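Here the complex is missing one protein chain, while the rest keep their positions.
Right after this comes subunit A.
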Amino acid sequence: MEYFIQQLINGLTLGSIYGLVAIGYTMVYGIIGMINFAHGDIFMLGGFAALIIFLIITSFFAGIPIALLLIIMMVVGMLVTGLWNWTIERIAYRPLRGSFRLAPLITAIGMSITLSNFIQVTQGPRNKPIPPLVTDVFHLGGLTISLKQILIVVITAILLFAFWYIVNKTPLGRAQRATEQDRKMAALLGVDVDRTISITFIMGAALAAVAGSMYLMYYGVASFNDGFIPGVKAFTAAVLGGIGSLPGAVLGGLLIGLIESLWSAYFSIAYKDVATFAILAFVLIFKPTGILGRPEVEKV
């Protein structure tokens, strides 16, 4: 039983990270109906930004409090990756918005290849390890919970609340929801659609950057091809939860994290990704709109 709860905690931690990345996928899909394949690499970029900031700050201010360091890493990472995603949207997606459906998908795949290879070329192909940042561990009965796990879950919860607030209670969120429902009508009613879409990309990237720096903190290593597998899993999470739905993305992320950690605990580590993908296929085949997604009504 303790082992089971331990695995639940591990899964929850991993699931929080996937959930944060999944929100970026689901929002972009909801608002412009496009799979943003480069989002996984935006997540990787966020991790790298955090890594580089960590190196710079620790070399100048060796005794900086860990909490402050983490906050700076995340905030700067959010700003830089937000700027990247804004630029990518401007250059690669916006000119193709009226074009046929596959064109932005291809540029997104191209951007994904470009981003990971850009980091490989500029920062080198080797894994980049950093010393552990948060080492405290708590023992509760037979359970071990590390402080970084608590941090990840708490930060995710705070961000989700802030995000929920923005989308549901602010004029910006209203513009986003309006654009999602009907872009043309929203534009007619005075919503600046281009700006709303840009901000959506920036928000998605900011969440991915936080996820990236938490991933770095959790595993202590960054690599240029870190974007693909977590990216695909986060996308799986978004689809599993029902693409376009924010609570769905978080739920999907948590489920993927739980499936992954429970499967590796009780069955085999080697096939954990197979389990994730197989469950994705099963869910989609029997409930193609995901768990919380709205059924797609097709009009002729």
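Everything that follows uses one rule, which is that a residue touches a chain if its C-beta (ideal position, glycine included) is under 8 Å from a C-beta of that chain, and two chains touch if they have at least 3 such contacts; residues count from 1.
Note that in this section contacts and distances are computed from a predicted model.
For the chain that does not appear here, its UniProt entry gives the protein name "High-affinity branched-chain amino acid ABC transporter permease LivM", which is one of "High-affinity branched-chain amino acid ABC transporter permease LivM", "Oligopeptide transport system ATP-binding protein", "Phosphoribosylformylglycinamidine synthase subunit PurQ" or "RsbT antagonist protein RsbS".
Looking at A:Ile42, A:Ile155 or A:Val239, the residue that reaches the missing chain in the full complex is A:Val239.
By the touch criterion stated above, the residues of subunit A touching the omitted chain are 29, 35, 45, 48-49, 51-53, 55-56, 59, 80, 83-84, 87, 91-92, 95-96, 99-103, 105-107, 109-115, 117-124, 126, 128-130, 228, 232, 235-236, 239, 243, 270-271, 273-274, 277-278, 280-281, 284-285, 288, 298, 300.
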